[in-house]
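Every protein chain of the complex appears in place save one, which is left out.
Chain lettering (A, B and C) follows the sequence in which the chains are written, and residue indices restart at 1 in each chain.
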Amino acid sequence: MQIGLVGLGKMGYQLTLNLLRNNHQVVAYDVEPELVESVRKEGALPANSLEELIRKLHNKRVIWLMVPAGKIVDQVLENITPHLSAGDIIIDGGNSNFKMSIERAARLEQRGIDFLDCGTSGGISGALKGACTMVGGGKSAFEYCEAIFKDISVENGYLYCGPSGSGHFVKMVHNGIEYGMMQAIAEGFEVLEKSAFDLDLEAVAKVWNHGSVVRSWLMELTEQAFHKDAKLEQIKGIMHSSGEGKWTVESALELNVPTPVIALSLMMRYRSLQEDTFTGKVVAALRNEFGGHKVEKTKGE
Amino acid sequence: MQIGLVGLGKMGYQLTLNLLRNNHQVVAYDVEPELVESVRKEGALPANSLEELIRKLHNKRVIWLMVPAGKIVDQVLENITPHLSAGDIIIDGGNSNFKMSIERAARLEQRGIDFLDCGTSGGISGALKGACTMVGGGKSAFEYCEAIFKDISVENGYLYCGPSGSGHFVKMVHNGIEYGMMQAIAEGFEVLEKSAFDLDLEAVAKVWNHGSVVRSWLMELTEQAFHKDAKLEQIKGIMHSSGEGKWTVESALELNVPTPVIALSLMMRYRSLQEDTFTGKVVAALRNEFGGHKVEKTKGE
Amino acid sequence: MQIGLVGLGKMGYQLTLNLLRNNHQVVAYDVEPELVESVRKEGALPANSLEELIRKLHNKRVIWLMVPAGKIVDQVLENITPHLSAGDIIIDGGNSNFKMSIERAARLEQRGIDFLDCGTSGGISGALKGACTMVGGGKSAFEYCEAIFKDISVENGYLYCGPSGSGHFVKMVHNGIEYGMMQAIAEGFEVLEKSAFDLDLEAVAKVWNHGSVVRSWLMELTEQAFHKDAKLEQIKGIMHSSGEGKWTVESALELNVPTPVIALSLMMRYRSLQEDTFTGKVVAALRNEFGGHKVEKTKGE
Partner (left out) sequence: MQIGLVGLGKMGYQLTLNLLRNNHQVVAYDVEPELVESVRKEGALPANSLEELIRKLHNKRVIWLMVPAGKIVDQVLENITPHLSAGDIIIDGGNSNFKMSIERAARLEQRGIDFLDCGTSGGISGALKGACTMVGGGKSAFEYCEAIFKDISVENGYLYCGPSGSGHFVKMVHNGIEYGMMQAIAEGFEVLEKSAFDLDLEAVAKVWNHGSVVRSWLMELTEQAFHKDAKLEQIKGIMHSSGEGKWTVESALELNVPTPVIALSLMMRYRSLQEDTFTGKVVAALRNEFGGHKVEKTKGE
């Protein structure tokens, strides 16, 4: 098929190669001209603007957005919508909030444009070699694009989840689970690392990847990480987050579903961004007030 | 090799078949004679008592215990130790507390008997087809038995972890991680199940097993479970636990390691065993006291 | 002062008595005529409709809303706003979401109407005998009404917090803390109740109210509750929640502040509303899949 690809960052770039390898025709655009140039060398048709991208696509256009979630998606939509025709299909392959996707689909539907929300998992290597895609939106639009989802995903690695928003919703929950699994693995290795036993953490991760209950791709990546740096001495324990974990907890709160593990995984990430905490100051101050327990003073104050 | 196997329950039975398949000679004993009889039919040498088991083993005996953790291990040790000779090796393949294993190894060492603590993961199918084994204890005893560990485990699925206790310690932490991973997966599926989208949970688990970041054996088992019962309507959400999760949290507390996710996974299991909670009664009573919020009354009281 | 009071439920009723006792003139309205009649007997001027209430108030009207948070506040505002004049002041004394209060204040400001958001704590007894009030909104409007806040509150029990929304925000966080304190107290008493010691829980709560670090109004209420029902046998442990706890967690997530204790307090409330959990079903199913651990079956299925 022919597909327009907007956004050639880490994920979009690999996805373009993936599509080309699967013999799809890709018209590619990014705000960075050198990224356009680099996929041109790989066989993509370059576009120097969104307008050019749209012009180069024949009718019943299929445009895949792989841009950062949030306002940029809306900006791109605002820029391209006036140039599109009824029947065209936009796929948002990024990590957008599913509620936004529902709104966007409704807005575009008024112009006869289909909007598919596609959660894409598998990381950078997956984007290149075979991802896991979860798609929401109109069934017929999905079916029109099914070959794309099939080709870019590993075998059995794509799913039509249901109406608009369901693709990004399923991806959101996937990431919530991912937060929990990562935190569980990480806590376990901290217990190992702090223990009196002098354990070879790479070897432990490796043996766990062979026959244990916790064998998983994340454990394989853990093994890889320890292989590169046996005690992770070069890495700071700062855990950033992008949004899906937070949205999973928000959804859970709205649904009255207790999700202590996912919530705590997220909160420990927030905690890791703080050098000192106000919470800690209050508790330290209180211990001092009632028990005379010494507080440690901040420097220079 | 020749090996004495004590305990032919779910795990011990499969392990016996595994050993036989790998051409080891197994002398098997269980308190249930019919279990001994059934492995006899598979090629094991039957023993009708622990004494007989010991008698049937030639010198430098290797005895694998696959009995429930706790007092039973000590009872078996008390019964067999007087009949053993210096140089014999006992392997505890169950889920014993690593501190107990350290004590037992020290006690047996006084009689010249080696004690290996072997954490065994992979569930029942693993015990049969290839487990993951984590071994602690004396290095030379381990090396003497290495062929056993190698044969019963999947490729690369065994590890000498270090001195006594380290095998059960690594297995304990494995289970702590397992608790966290399971709770994360389960919370995610509850969010999916409670959502407004009408999702096919088996299909979601399946697609996540193909290319996603959370692909794992536990997710494959999740897929299987939904395949058998699409909404798990026949299963009560009661989550038992055996001990390793609790010990992991206790170890974390001793090491001052924060393990919120593992701790909460355990506590949600405890919570699942309670029909009503005293905590809830107190909070409900307090809300009634200050805000006049109605409490729901227990029946018949 | 003269004050219009809309909403004569548990809190509004007591507040009316409080205002009357402090020699304010109250024009009172509720959708339930009998509630209007009952405060009439106590000295309030009755109003049979919102229009009548507005008519009976002289210029620079002060109207206190004590209605359930959410849509009802907006409905009342829609109904009364057309009849109000620039310079009038509306006080929302309920548990509204602070973001809504900011929006409402902005909307009313366009018509020259001041909107104060007032968090009211202290429960029903506080509403009658002396509350704790936290007020946000325009400073001059606050100062115009200051006598009201002063009179209905205990000494030093009112605070001008800042611009619109700040009053309800401070009250929201107050309730988040309250959730955490209540859960902490309740967990502690569950540990006491489950322990091998046969403790007199009322006596424990009582002694803690005399000189201990945890002495507090909530502990006094705990003592009262145990005085009425020594083991709370008549109360079901179902912990409802109204919204402020959830909003506190949502605000914390937005601010990237880790609030594990408040979040867990909320989630244990949600958990208490569930007889069985899907999370538990998934974990039980997984334990069955890998370990053959028996699941408990739901009845009749």
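As a convention for this text, contacts are C-beta pairs under 8 Å (C-beta built on N, C-alpha and C of every residue); 3 or more make two chains touch, one makes a residue touch a chain.
It should be emphasised that the depicted structure is a prediction, and the values quoted were computed from it without experimental measurement.
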Ask   = The complex has one chain that is not drawn here; which of the drawn chains does it touch?
value = A, B, C
Ask   = Which listed residue (A:147, A:196 or A:285) would be found touching the missing chain in the intact complex?
value = A:285
Query = From the list B:104, B:210 or B:271, which touches the chain that is not on show?
reply = B:271
Message = For review purposes, identify every residue of chain A that touches the missing chain, sorted by number.
response = 10, 122-125, 182-183, 185-187, 189-190, 193-194, 217-218, 221-222, 224-225, 229, 232-240, 260, 264, 268-269, 271-272, 276-293, 295-298, 301
Remark   = chain C residues touching the chain left out here are 121-123, 126, 130-134, 153-159, 161-163, 165-166, 169-170, 173-181, 183-185, 187-188, 190-192, 194-195, 197-199, 203-204, 206-219, 248, 251-252, 255-262, 264-265, 267-268
Touch list for chain B against the chain that is not drawn = 213, 246, 249-250, 253, 256-260, 263-264, 266-268, 270-271, 273-274, 277, 279, 290
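By our rule, only the chains that are shown with their structure count from here on.
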Key: Between chain C and chain A, distance of the C-alpha-averaged centres to the nearest whole Å   = 38
Inquiry  = I need the residues of chain C touching at least two other chains; which ones are they?
reply    = 260, 264, 268, 271, 277, 279, 290
